[in-house]
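Here the complex is missing one protein chain, while the rest keep their positions.
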Amino acid sequence: MGYSFTAPAKNWATEPIERTEILWIVIAGSWCLFMFCWMIAWHWIGNQNMANEAYKTTPEAYAKKVEEFTAKYTVRQDKSDPSLPVVAPPPGSDVYLAASRWQWRPIVEFQKGKSYRVHISSLDWDHGFSLQPENINFTAYPGYDAVVTMTPNKTGTFGIVCNEYCGIGHHTMLGRIYVKE
Amino acid sequence: MSNEESFRPTVLQRILDDINFMMCLGLVIPTVFYTLWGVMEVATIPLGK
Partner (left out) sequence: MAITTAQSPFRTDPLTGLRIDLTAQALVKVNAVLAVVFLLVGGTAGLLVALTRWPAVHLLPADLFYMALTAHGIVALMVWIIFFEIAVLYFVASTLLSCRLAAPKLAWTQVVLMVVGAAMTFVAILQGDSSVMMTSYVPMNAAPHFYLGLILFAVGALIGCGVFWGTLVIAAEEKTYEGTLPLTVYGCVIATIIAVFTIASGAIILIPTFLWSLGLIKSIDPMMYRVIWWAFGHSSQQINVTAHITIWYTVAGLAFGAKPMSEKVSRTAFLLYICFLQFGSVHHLLSDPGLSSAWKIFNTSYMMYLAVLASLIHGLTVPGSIEVAQRRSGLNNGLFEWLRKCPWGNPVFSSTILSIIIFGFIGGVTGVVMSVEQVNMIIHNTIYVPGHFHGTVAGGTTLAFMGLTYYLIPVLFQRQVIMKPLAALQPWLFGIGTSIFAIAIMGAGTLGVPRRHWDVTFAGQALGFEWPGMAQMMLAIGEIGGVIAVLGGALFCVIVVGSILIGEPVPANAKNIVAPPADAGGHKEIGMGGFEAPGTFILAMVLFVTLVLYYFVNFKYLATLWTLT
């Protein structure tokens, strides 16, 4: 006798558990355990993981690195936006991308199948690094230099969209990555 | 009444019924594993070269 909203029988903790519940707990519990193991295992069996490599920095220090990087490897001005340099770093090198209101700089050009250590940071507020249409998303913080090693597996023109709200110009904030053969 | 006196709840029941203990668990566990551990993660990010 009783309801969900009345006090239970005094010995409720010793009442037997019905079969429906037991079987469900076993099934659901096994799946939970599987998901836990699979998420860990993906670090070895999968090719998409964050290394979580990051360094404390300052916007000034980071801006300087981006400037040096841009000056060193610029190959041309971009066709879509001639004010933006296109930077083609050699495979394996450090690539510095800076988010600021409201632009991702510089534009970079990668080679398919080659790896790059891509640094992501912000010069002012939090921003989003959202590579489209590939759909890879990271957060860019001011004061933190995050490193993700990326190996493009397809060629084409990829947009970087800011997907962390960053003020009134947020929807105008874009960047670009070219990947060639 | 004597019947009531002799009733001994199981350990599980006594734990679940002790709402003050539950409050302690609910504050200590997330504070340690999420907040403190998380803050340590941020604090130990190395300085860039």
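Per-chain residue numbering starts at 1, and chain names A and B are given in the order in which the chains are listed.
Operating definition for what follows: a contact is a pair of C-beta atoms (placed from the backbone, for glycine too) under 8 Å apart; a residue touches a chain by one contact, two chains touch by 3 or more.
Please read these numbers as outputs of a predicted model, since none were measured by experiment.
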Among A:Ala63, A:Ala88 or A:Met150, residue touching the chain not depicted: A:Met150
Hidden partner chain, residues of subunit B it touches: 12-13, 15-17, 19, 22-23, 25-27, 29-31, 33-35, 37-39, 41-42, 45
Contact set of subunit A toward the excluded chain (per top definition): 1-10, 12-13, 15, 17-21, 23-25, 27-29, 31-33, 35-36, 39-40, 42-43, 46-54, 80-81, 84, 107, 115, 120, 124-126, 128, 130-139, 141-154, 157, 159, 161-168, 170-172, 174-176
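The definition used in the following text is that only the chains that are shown with their structure count from here on.
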Chain centre separation (subunit A, subunit B; CA means) in Å: 32
Residue ranges of subunit A in contact with subunit B within the complex: 10-14, 54-57, 61, 144-145
Subunit B - residues contacting subunit A, complex: 7, 9-10, 12-13, 16, 45-49
